[in-house]
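For reference, the structure I am asking about is given below.
With one protein chain withheld, the remaining protein chains of the complex are depicted in position.
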Amino acid sequence: MTEEIYDVIIVGAGIVGASIFRVLNQYKLKILLLDKENDVCAGGASKANSAIVHTGYDPKPGTLKAKTNVRGNKLWHKWMPELDIPFVPMPTLIVGIDEKDLHVLLELKERGRINGVYGEIIGEEKLHEIEPQISPRAKFALHFEGSGSIGPTRAVYALVGNGVKNGGEYRLNTVVTNIEKVDDAIKVTTNNGIFQTKVLINAAGLGADDLMKMTGEDWFTIRPRRGEYFVLDSAAPIKVRNIVFPTPTPISKGILVFTSVAGDVLIGPTSDEIPEEDTSTTHDGLRRVLKGAKKLFDFPFEKYTIMSFAGLRASGSTGDFHIAHSKTIKGMINVAGIESPGFAAAPAISEMVRDLTGELIDLKEKKDWDPTYKFPPLMRYLSIEEREDLIRKDPRYGHIVCRCEHVSEREIIDAIHMIPGARDIDALKRRLKVTAGRCQGGFCLPRIIDIMAKELNVPPHEVSKFGKGSFYITGYTKEGDKR
Amino acid sequence: MSKVITLTCIVCPVGCDLEIVIDGDDVKVFGNRCPQGQDYAVKEIRSPERILTTTCKILSKKERRLPVKTEKPIPKDKIFEVMKEINRLEVEPPIKRGDPVIRNVLGLGIDVVATRSVSS
Partner (left out) sequence: MIVVIGGGPAGMMAAIETKKKGKDVILIERAERLGGVLPQCIHNGFGLHYFGLELTGPEFSEMLEEKVYELGIDVWLNSMVLDVTPKREVIVAGEEGYKTLKPDAVIFAVGARERPRGALGIPGKRLAGEYVAGQAQYMTNIQGYKIGNSALIVGSGDIGLIMARRLTLEGIDVKAVIEIMPYAGGLSRNINQCLKDFNIPLITSYGVKTIQGDNRIKEVVVAKVDEKGEFIEGTDYVYKVDTVLFSVGLLPEVELLKGAGIPILESTRGPIVDQYFSTPLPGFYTVGNGAAIFDLVDNAVKSSIVVANAIEKDYVPEGKFIPLLPGKDVRVLVPQRINVDKFDEPFTLYVRVSKPSIGAKVILSSHGKTIFKRTYPALRPAEMVDIEITPSMLTGDEKEILVEVQESV
């Protein structure tokens, strides 16, 4: 079998793998990004998280988590405008109700200071001024600037798109089944071909420990920790201006209430270690989400929910990020156990990985490296004149398909053909928010299935929700099943 | 050997819970508050009928299915057989609302008609 030869192969197209992909494509290297799902950013934590760029007060000082969080936050503020990644700055508020809480808040303030992040304690009056609907029981809060809500999937798409722009390649639906050292190179066997590479970067999220085990390193394990969330109707009569945390307990950070970059209020997450990967939401978990949110705001959240979801954190057994050369295979770098604050830390993690890569191979900068990426136009963010311009170019920009989020037919087509393009409905949802508004696709899904079938040139019964056989239609009336 | 069937009468909004005892050809109705309920129950047992509404295929660029109905009620036990006949159709437009797509379906003396118009 012919082997395809690369300088670097990155396994895992989540936020970490995608950040590394962007950074390494600055250099004259042949790079391949692999992912087992039908889209980048579709596998694990990167598609189901709070999407908060944390300031970095929280991780234990001296840990990789702390260092990369603080540095990552700074780097994001440079990357986001370059890469057209939506971001809404929002301060962090950790709210306390009594004296016991105040002591914990002071401790957190100090921890932040050691990490290089400076916050201040505010009193009841100021707190109610900056967060008017907060519970009347809230007496004080620890306030940090510099945090905000990011579009997490837009970030991954931009990073991958930027990498491809600069010469990188990516391949989907590819699972690594074996890794072995053959002379100076690493042979990577997958279900989609055999590859040879000088450097192999393991950014496989929940599966990172499996890749490590393949190479004889079974000292490190990853346990999934599930977080459940509710999403509220964007028209719910509650405005949350900060990222609101409760005072943490020794066991958990607590249930947050915050506004996503798209303007929806989210509540969550829980934090439950589970024996195996399972993204089901649970009766008990969702109940705890509501209970926790009500501690912060006296609001009937349950009346305004439109959707709930769960994400899995790749929780590493050392309690900190593991970013290091493989102990057994020269040329392999493991980037494992990236849980919160993984998103905020990603740019800094990719710097570290670049340095580790530089110890293995020569990094020669590309003179024509382009740091930018532009997402196809989204009507809802444009002015009336800009929208009319687009409609003049293509009337399909004026034909609204997703009525809750005002997304047009042409935007859907753009999202299918962009790089990286959407090949299933969830992939479209992550790019455009279609089917994720208050009707949850009640109106638009059937029409979007038709558009997708046409653009991908497949019959409607081959349009799936997230690849892997998750087809919507089993056949046609009067004709029976097609499968 | 008698058989007992329960049925909610649909003649008026009261919706009496009817208990019907069937002994061969003999049908006894209990629970009805009026004589119409008795008539409804007997008909439902002896010769229940339904109007069937469904769709059939249409060879048109604009529409993929044409909604149709039996213009009169058909015997309830013939529903799936009539469905089979309708499922075989491939109607060619133009078709007007009310046009028959099957005449005298299954020899029952009842047409299946289009319930919407589709131009060519």
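Letters are used for the chains, namely A and B, taken in the order the chains are written, and counting of residues starts over at 1 for each.
Operating definition for what follows: a residue touches a chain if its C-beta (ideal position, glycine included) is under 8 Å from a C-beta of that chain, and two chains touch if they have at least 3 such contacts.
On a predicted model such as this, the values are computed, not experimentally measured, just so you know.
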item: Displayed chains contacting the withheld chain; value: A, B
item: Among A:A235, A:I419 or A:V458, the residue in touch with the chain that has been omitted; value: A:A235
item: Residue among A:L286, A:A345, A:L378 or A:I413 touching the omitted chain; value: A:L286
item: Contact footprint on subunit B, counting only the chain that is left out; value: 7-10, 12-15, 33, 50-55, 57, 63-65, 67, 69, 76, 79-80, 83, 97, 115-117
item: Residues of subunit A in contact with the chain not shown; value: 230-231, 235, 279-283, 285-286, 302, 305-309, 384, 387-388, 391-392, 395-396, 398-400, 403, 406, 438-443, 445-446, 450, 460-461, 464-466, 468-481
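Going forward, only the chains that are shown with their structure count from here on.
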item: Chain centre separation in whole Å, for subunit B relative to subunit A (CA means); value: 53
item: Subunit A partner contacts - residues on subunit B that touch it in the complex; value: 55-57, 65, 87
item: Residue ranges of subunit A in contact with subunit B within the complex; value: 477-478
